[in-house]
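The complex appears here without one of its protein chains, the remainder shown in place.
First chain written, first letter: the chains are A, B and C, and each begins at residue 1.
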Amino acid sequence: MILSAYSHPVAEAEVPELSAMPLDVVALLAQAHHPRAGAVVLFSGEVRNHNNGMDVDYLEYEAHKAMAAKMIKQIIADAHDKFPLNIAVAQHRTGKVIVGETAVVVITASAHRSEAYAANQYIIDRIKHEATIWKCEYFSDGTKQWGGNCSCH
Amino acid sequence: MILSAYSHPVAEAEVPELSAMPLDVVALLAQAHHPRAGAVVLFSGEVRNHNNGMDVDYLEYEAHKAMAAKMIKQIIADAHDKFPLNIAVAQHRTGKVIVGETAVVVITASAHRSEAYAANQYIIDRIKHEATIWKCEYFSDGTKQWGGNCSCH
Amino acid sequence: MKIQVFAVLKDYFDKEFELSDTVTSVAALQQHLTQLNTEATGILKLCRFAVHNEFVDQNYTLTNNDTICIFPPSSGG
Partner (left out) sequence: MKIQVFAVLKDYFDKEFELSDTVTSVAALQQHLTQLNTEATGILKLCRFAVHNEFVDQNYTLTNNDTICIFPPSSGG
């Protein structure tokens, strides 16, 4: 990364697992470096303008925040156990999220890229399926639809 | 992404495949959005401070630029054929790259995340193994070593 | 006991309500809620239950001071 060849690796504890404000993906990435990590993988789950043929206006994410934060922390810890990671961070939006905004971001860094990719997928899969977070889609025709399908299964 | 909810999707042709200057990963990511893409995956291959037990000072990338650029273009085109991608961009450094800097970046965006991850890995694997680009590692003890092992195989 | 429901369950129940009836297990609570609103039968079968921010299973013994959270399947991301 150009910005931060010698920056201090991001302290994972400083990244809140949930945020009611837009996720600052760029700032998270700019910090996610480690001198021993040759591979950094970032996933950004973004709100699409359509789903199942319907025009999407915006989403709203409801969460049981205390449990969701605890679960994301545990998923990150499990990822560190399973993969040799230098960095693993994840952050999920709550509240209203408009088309094009990021709903969830996961960043992993490892010495080798296969593990950075695998850990990244492991983390996002578990967050989507386990964390106490629910999406409600609001469509252009005024209808809404609760979760079930994630934006990018 | 916070910066660009309605930004114009990055025009892939505008991103040069090779760059002698530090890669602006953040700027590439900030542009890499598409209203139909629910999943954005970014890979950044960064220079580690050690390799095979040796302290690395810096790397130098040599390239046959015309052929490397053409090959990366073709790999991106092949990725579009194989995967339903909204965006695929890749950029590789040439010249001297210091520890912590990005040597190569790949960004893919798709409606669904499994394809964004798979396409991203497909592109970086082929760039590393096929493109006419060679790494030379310069170690703290004054020795150097040509390629063979990539930073994050 | 206090019941809190989340997400799509709010289409079937109040977001938060007191239950004066004496249900003594998660299984019994699930059964009781199904009777309150039969349309929620299917979704309730998929739900997870938590007390004091910990998931609990069907056999968990409920007391009148508990707050029980009921979660439909996650749909984050």
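As a convention for this text, a residue touches a chain if its C-beta (ideal position, glycine included) is under 8 Å from a C-beta of that chain, and two chains touch if they have at least 3 such contacts.
No experiment lies behind these values; they were computed from the predicted model shown.
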Contact set of the excluded chain (shown chains only): B
Candidate in contact with the missing chain, chosen from B:V15, B:L29 or B:I127: B:I127
Touch residues of chain B, complete complex, unshown partner: 45, 61-64, 66-68, 70, 92, 103-104, 124, 127-136, 146-152
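Simple rule for what comes next: only the chains that are shown with their structure count from here on.
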Distance from chain C to chain B - Cα centre to Cα centre, in angstrom: 48
Distance from the mean Cα position of chain C to that of chain A, given in whole angstrom: 28
Distance between the centres, which are taken as Cα means, of chain B and chain A, whole angstrom: 21
Residues of chain B engaged with two or more neighbouring chains: none
Where chain C touches two or more other chains at once, by residue number: none
